[in-house]
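Of the protein chains in this complex, one is absent; all others appear in place.
Then we have subunit A:
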Amino acid sequence: MDMRAVIISTIEAVASEQGKALKPLTDDLVLLDSGLDSLCFAVLVTRLEDEVGCDPFTLSDDVYFPVTLGDFIRFYDDAARQQAAPTLAA
């Protein structure tokens, strides 16, 4: 699964549903300037959890919020990799 493609298409779908105009979705786009409000992000995280099977915000113990779109995609990529990897404790 191409995480970037899934995230970009989900962002576009959420923005269109919520009637928001998006800035061009480049890696260095600062999320807070993207045109999405906090409800859009809430919807995005829930939809992605459904699509990719994980919510990195809940998985991670750190309080971390990605700043740019590139950070956001990496955050999801890392979480998906971690989840797929067998844990030593298991």
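Observations
Just so we're on the same page, contacts are C-beta pairs under 8 Å (C-beta built on N, C-alpha and C of every residue); 3 or more make two chains touch, one makes a residue touch a chain; residues count from 1.
One rule holds in what follows: contacts and distances are computed from a predicted model.
The chain that is not shown carries the UniProt protein name "Long-chain-fatty-acid--CoA ligase", picked from "YCII-related domain-containing protein", "Long-chain-fatty-acid--CoA ligase", "Iron-enterobactin transporter ATP-binding protein" or "Carbon monoxide-induced hydrogenase".
Across the interface with the omitted chain, subunit A contributes residues 17-18, 38-39, 41-43, 45-47, 50, 55, 57-58.
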